[in-house]
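Dumping the structure here so I can ask a few things about it.
The complex is shown incomplete by one protein chain, all other protein chains being positioned as in the whole.
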Amino acid sequence: MSGSIFGKNFKVATWGESHGKALGAVVDGCPAGISLDEEMIQKYLDRRKPGQNEFSTMRDEADCVSILSGVFEGKTTGTPISMIIYNKDQHSKDYSNIKDIYRPGHADYGFDKKYGFRDYRGGGRSSGRETAGRVMAGAVALSALKELGINVTAFTSSLGGVKCDRAAISKENIFKSPIYMPDLKASGEAEELIKNAKGDLESLGGSIDCVVTGLPAGLGEPVFDKLDALLARACMSVGAVKGVEIGAGFNVANMKGSENNDNFVASNEAGIKLLEEGRLFDDKGNFISIKKETNNSGGILGGISDGDPIYISCAVKPTPSIASEQKTINRDGEETDIVIKGRHDPVIAPRAVVVVESMVGITLMDLLMTSATSKFSTLRDVFGN
Amino acid sequence: MSGSIFGKNFKVATWGESHGKALGAVVDGCPAGISLDEEMIQKYLDRRKPGQNEFSTMRDEADCVSILSGVFEGKTTGTPISMIIYNKDQHSKDYSNIKDIYRPGHADYGFDKKYGFRDYRGGGRSSGRETAGRVMAGAVALSALKELGINVTAFTSSLGGVKCDRAAISKENIFKSPIYMPDLKASGEAEELIKNAKGDLESLGGSIDCVVTGLPAGLGEPVFDKLDALLARACMSVGAVKGVEIGAGFNVANMKGSENNDNFVASNEAGIKLLEEGRLFDDKGNFISIKKETNNSGGILGGISDGDPIYISCAVKPTPSIASEQKTINRDGEETDIVIKGRHDPVIAPRAVVVVESMVGITLMDLLMTSATSKFSTLRDVFGN
Amino acid sequence: MSGSIFGKNFKVATWGESHGKALGAVVDGCPAGISLDEEMIQKYLDRRKPGQNEFSTMRDEADCVSILSGVFEGKTTGTPISMIIYNKDQHSKDYSNIKDIYRPGHADYGFDKKYGFRDYRGGGRSSGRETAGRVMAGAVALSALKELGINVTAFTSSLGGVKCDRAAISKENIFKSPIYMPDLKASGEAEELIKNAKGDLESLGGSIDCVVTGLPAGLGEPVFDKLDALLARACMSVGAVKGVEIGAGFNVANMKGSENNDNFVASNEAGIKLLEEGRLFDDKGNFISIKKETNNSGGILGGISDGDPIYISCAVKPTPSIASEQKTINRDGEETDIVIKGRHDPVIAPRAVVVVESMVGITLMDLLMTSATSKFSTLRDVFGN
Partner (left out) sequence: MSGSIFGKNFKVATWGESHGKALGAVVDGCPAGISLDEEMIQKYLDRRKPGQNEFSTMRDEADCVSILSGVFEGKTTGTPISMIIYNKDQHSKDYSNIKDIYRPGHADYGFDKKYGFRDYRGGGRSSGRETAGRVMAGAVALSALKELGINVTAFTSSLGGVKCDRAAISKENIFKSPIYMPDLKASGEAEELIKNAKGDLESLGGSIDCVVTGLPAGLGEPVFDKLDALLARACMSVGAVKGVEIGAGFNVANMKGSENNDNFVASNEAGIKLLEEGRLFDDKGNFISIKKETNNSGGILGGISDGDPIYISCAVKPTPSIASEQKTINRDGEETDIVIKGRHDPVIAPRAVVVVESMVGITLMDLLMTSATSKFSTLRDVFGN
């Protein structure tokens, strides 16, 4: 039941329901001496705000973060960092139509079976609003990683069946697209689909890719805490994610060994140059490598980072809350119809981009601290004689 | 660095190198009273034996398990269960050709960067041989689950690009195929591909699917320890797995909300009948559901089991050890060629089927114990007044 | 570094500095269905308020708790319970006299060596104020335990060398004493000592005893997570505690086997009667037993509860902040004098009584949930077919 705490050495606890008083995150185990303030965290939070992919404002809903502990004179102190955002409007709307009915595609049924009853107000803890806590904690991790020269970049890679052309992707374009889709042509098409979906009382699925650069080789703890295993868990724990790939992912099922193996090279100059230019893929849309000829491994071999950029891909399901009438059952097991009221995003993927980035950041930070003492010589340097 | 222990309440520690004296597993936290003996474990171990997909015997290599603790008079006692298999032939072969060279597609490079040096004998801890420990522990979990009426069934779903027709799959056929591919027509084609790959000094990728039946609703701990998140980690921690899907998986990226949502029904009689018949898919190759009209969720909503069968899919890369000459670097960073000697399976997927089954079993057993006290009424029943 | 999270299945995260904006606790893994509101928690918090042993009011400092999540319609929901108290006056006083100087008996020196710098305002995270978080979380645990019929009762057992006569102890008297010392004669003497100590710019040590009744047999997880081991850690983690005993404690060093062994009996009627009367010790001041003739074990044998009341004793050091001048060093390692300003309690023990009670409660609740599934028959009852 204690599933709201993540990590081993860089631990994150999140709390809060969609219609409770507030939501928050506690980061326990953050090293002392990292620059941190509320503005840095707010920037990440702003990226998961509702209403952005609508070009509308809805700015009055803005989640405003406060740091309550763990930071002193602009630096982390090594003690727990507590962050909070208050819910502006947690007053009870009328939930009589869903109180005793299980919404299709939602966790309602499972929550009821698990706990015996549930907070029916907007999904409670199973609401996507829960991810605000992940983003606050993620901001701390990502800020620390940046100071170490490690950058995590996620973006919408497909939406409603429209895929980014990887060759067309640039980092800057991510923020030029209201749906964080860095192939701006694809973004335009996808935006059109979203508008139509709204009109049709429908929602759309998508996918999110994430690239990590600057990560040294040696991260990941065989055999169960492999880097890819922990990243998969981190990403799959984000609501609506139904699949995770590392590097070539499901394509490996159809590859031969000689195709899939990445030959090590003394130095891949072309790749190094691309990274210096801030690129995420090469001109052909392939993964960038600086240690190998190719990077089908996605930067991870045997569960350990190999020094190359990490490539992750996540499948995101369409918003389950759709405005059209659906069939379902109530708490008594009787079949009934349901119409879900209220405004709902017709797509989850764009707002989940920063959530994936956060979870990847938290996972890396945790592993960096865990892996730091793999060599006895390191411990000796820190503590020894 | 402590990555060889898995789980929270049903904990599994594995140990042992491919060319060390022995390999083993310790299960800590197994409830008392489960029937267990060496024969039960041996059956699972036999399924990951080398040489099976060759139709050859090589039986003298047989890994023979001993239970060293935790079982008394045929039942688990609640104390740690230690299991061991001794390596028959751990004597040093000649590794001079790979000792200082990093094999493409292997963990060699990362291990060296991480620890400062590595056990170069056959991969040491990064060898697939490590999975013997997972299977011993998995056998314990799967035996316990069976007593609870929960069955975990994995199989090779594709190999070298040949896919099983789900409509043609039956449980019995899994063991009729030497590569655990339950569409026997596809199995035949794939076996042919394997033979050719061997001749070509090549290897082939594949995929493994896993179905869980009999699991009650309510398993999984939001928000980070969601059932799907923990299953993804468990499966991705198996060497060579590069992607994991739950239910409709990456297909959800292209689906609309109304397509993807599974409507709850009072009772899906057709699905119940199929499960009773021991089926894994329906006549059209769709996922079976007993609580909903469809089962795109793969039995998991909001990270909690919904009472329906669980569907998982894993991508498995081709064996990185191929006999043809490859380019790589040595410990000094100099480019060189490498030829990997010795017999290597041209495919990983078939032998990894029982490993995926084991990891899923361990994960479920751990969550069952964690979830058992979600409701206070349960704690009251067990301990209360 | 991640030392602010406690527990395995009933997890507690605390955060907050003495002079930060707020302090709080998050309880993750609390079962659903426990009655809980702010008033219940406030009662516990009020017992650790400053100024109580002075007979003075200082009531305007009152820490006022808010529940921010995890409770719905008066019951816990199974999701994280976040609780917060805001610091009334966190504005910077003048700390120039201690900013660069290490206070004797305090954690200042270690914090500086550990993290490279420290929050010098009133001890920051090492302040006793940190225990407010423990008490909030403890209140949740203790409320749940009460619903199960398990009661945890702590009290001041000695102060400044004045010891309670155990034969004179009654439960009701705990709250009749301003220092929670249930032998009221001893309490009177100790109160006098405290007054004198204040005049002398001194402080006094003491001890806290804790008794648990209603605990079933079978709690505790051999071999490392023994009930006594986890209780010792929980109590020793309270600042100022320097020793912990279970049952006969250090007296066992001088006992013979025949003296120390407690003979099991079919039923100890005298003990049962005493418990029904709400007694903590028998008329001779001995530990009460209901399963054995005596209770030197303190209710724990082999790390597992034996069904008898649990007896724990903790040594509490005198307040290190004393008003008289002391010798010490500064950050540059130079010797200097220090005078600590501000009002400080001359004793820690009385205010720590509720903290010990809280830590014991949290530990028991965590173990109850962990132990609930020791028998496979239990798992079968909860989930099985």
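Read from first to last, the chains carry the letters A, B and C; within each, the first residue is number 1.
Assume contacts are C-beta pairs under 8 Å (C-beta built on N, C-alpha and C of every residue); 3 or more make two chains touch, one makes a residue touch a chain.
Being a predicted model, the structure only gives us computed values, none of them experimental.
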Displayed chains contacted by the hidden chain, counting the whole assembly: A, B, C
Sole residue of A:I5, A:I34 or A:I208 that reaches the chain not shown, by the stated touch rule: A:I34
From C:H106, C:R121 or C:R166, residue that would touch the chain that is not displayed: C:H106
Touching the absent chain when the full complex is considered, from A:E192, A:E325 or A:D381: A:D381
Contact footprint on subunit C, counting only the chain that is left out: 1-6, 14, 102, 104-111, 113-116, 125-126, 130, 134, 158, 160-161, 197, 202-207, 216-226, 228-237, 239, 242-266, 291-293, 297-298, 301-307, 315-322, 324, 326-329, 333-335, 346, 370-371, 373-375, 377
Missing-partner contacts on subunit A, residue numbers: 8-9, 31-34, 76, 78-79, 144, 147-149, 214, 216, 222, 368-370, 372-385
Residues belonging to subunit B that touch the chain removed from view: 1-5, 7-11, 13-17, 20-24, 26, 28-33, 66, 68-70, 72, 75, 77-82, 84, 114-119, 124-125, 369
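By our rule, only the chains that are shown with their structure count from here on.
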Identity of the chain that, by mean CA position, is farthest from subunit C: B
Rounded Å distance, subunit A centre to subunit C centre (Cα mean): 39
Subunit B-subunit C separation of Cα centroids, rounded to whole Å: 45
Overlap residues in subunit A, where contacts from two or more other chains coincide: 1-5, 14, 114-116, 125
